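Just one protein chain is left out here, and the rest sit where they should.
Up next, subunit A:
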Amino acid sequence: GLLSKQHLMDVRLRELPAWLATCDFSPQGLLGGVQRAWISYYNKYINVKRGGPAGISMLLASYCLLSYGWNYQHIKGQRWRKYH
């Protein structure tokens, strides 16, 4: 009960498995987790009076990284050397 109320950032490393056990991994639970994460990000970086480029640039950067990761198998063919 007490462990699940904490955010991920406040959980100590040794308590991580216990915290993961209290997580809700049903579809609704996952969706709720995604919603909460989005809401916290939105309220911290975008929903402010005087924002800057940071809010969307972080979203775009993470999008770039994600799409690079998804296409990595295809990009591996364009490497310059075969052995690293």
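Just so it is clear, a residue touches a chain if its C-beta (ideal position, glycine included) is under 8 Å from a C-beta of that chain, and two chains touch if they have at least 3 such contacts; residues count from 1.
As a working rule, contacts and distances are computed from a predicted model.
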- prompt: UniProt names the one chain left off this complex as which of "Small ribosomal subunit protein mS25", "ATP synthase subunit b", "AP complex subunit sigma" or "Thioredoxin reductase 1, cytoplasmic"?
  reply: "ATP synthase subunit b"
Query: So which of A:L16, A:I46 or A:L66 would be touching the chain we can't see?
result: A:I46
Message: Tell me which stretches of subunit A touch the chain missing from the display.
response: 31-32, 35-36, 38-39, 44-58, 61, 64, 68, 75-76, 78-81, 84
